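Heads up: the structure comes next, in structure tokens.
The complex appears here without one of its protein chains, the remainder shown in place.
Here is chain A:
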Amino acid sequence: MVTSFLSVQEKNGMKERLKVEHLSVSFFTDEGEVQAVRDVSFSLNAGEVLAVVGESGCGKSVLCKSIMKLLPENAKIKNGKILVNGEEIAGYGERRMRELRGKLFSMVFQNPMTSLNPTMTVGAQIAEAVRAHQKDMGKEEVEQRVTELMQLVGIEQAEERKKAYPYHFSGGMRQRIVLAIALAGNPEILFADEPTTALDVTIQAQILDLLREIQKKLGTATVFVTHDLGVVARIADRVAVMYAGKIVEIGTVDEIFYDPRHPYTWGLLRSIPAFSRGKESLPSIPGMPPSLLHPPKGDAFASRNAYALEIDFEEEPPMFRVTDSHYAATWLLDERAPKVVPPIGGNTDGT
């Protein structure tokens, strides 16, 4: 039951780029083991955008960085498989990972103000990414490619701006540069780790449109990490909702927005201002996320969950199937559970 939903898309004839099975990642700190990612499974098909949504600290970024093995030394993949195009890479060392980074998958980071080297021209930084996997490329060709990439991400007068330093650019422009760097090696998978969080709202929209446009043009499979559900509706094909290091619900955008099944997803959706338009107050989820240093017994969300059942405090719920593409980890979906009416969502008949 737990893994069956992974292979559905494959049967439908779509090419599976990335498949993560039962991945657990922990940080070993002085205080103890912090279980940042706990038993996460999902898959990503070619040309698809998967949004990973959740509160700060729920393990979204760690999930991406652990797939690219960009975590600090005290982080370890404890368990699980990472299959990229069917190739198991969880056990790869630094040398083999380096060959994959940039070429197979690439990453855009949250803060464009800090993710570029301040003392190197942007052109040189893009060129470095171009050359990383095409060592025999001539100088002229590299320059040509850099210009192309800069044009691709919508930077005008690329020839002149190549010679500029990052501090000459605004946040939005820097994020475009970072995107150009990420795309330099024609990666099949792009991890976008909250790429618009550090930008102001109008620029956010521009960068999102750009991401979507490029993603359509190049067909890059994308994992889009965000805490902003408004962004998700705009960009994603499928959504994975994460809570306390676990994926609690995964499905297509329509399924998550119109037929959410997990109480945590209900809470998230209810806290979007647009859903509460005309009402006096904006509902929020009470309490705080649990510490990942000592995750509670049973369902980690139980203590904040108004719909919690007794079993939630005892045993972690498995992934229940809703449809072939929609799964949620809540005991409410067990056939023995009492029927509750979701506070949100279009489809309320409980099927």
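Here is the rule we go by: a contact is a pair of C-beta atoms (placed from the backbone, for glycine too) under 8 Å apart; a residue touches a chain by one contact, two chains touch by 3 or more; residues count from 1.
Throughout what follows, contacts and distances are computed from a predicted model.
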Absent chain [UniProt protein name; select from "Integral membrane protein", "Rieske domain-containing protein", "Nickel transport system permease protein nikB" or "YbdD/YjiX family protein"]: "Nickel transport system permease protein nikB"
Contact residue for the chain not shown (choose from A:29, A:114, A:170 or A:323): A:114
Options A:40, A:68, A:236 or A:309, residue touching the unrepresented chain: A:68
Listed residues A:128, A:148, A:228 or A:254, member touching the removed chain: A:128
Among A:178, A:203, A:269 or A:285, residue touching the chain not depicted: A:178
For chain A, residues in touch with the removed chain: 68, 70, 73, 94, 98-103, 106-107, 109, 111, 114-120, 128-129, 132-133, 165, 167, 178, 181-182, 184-185
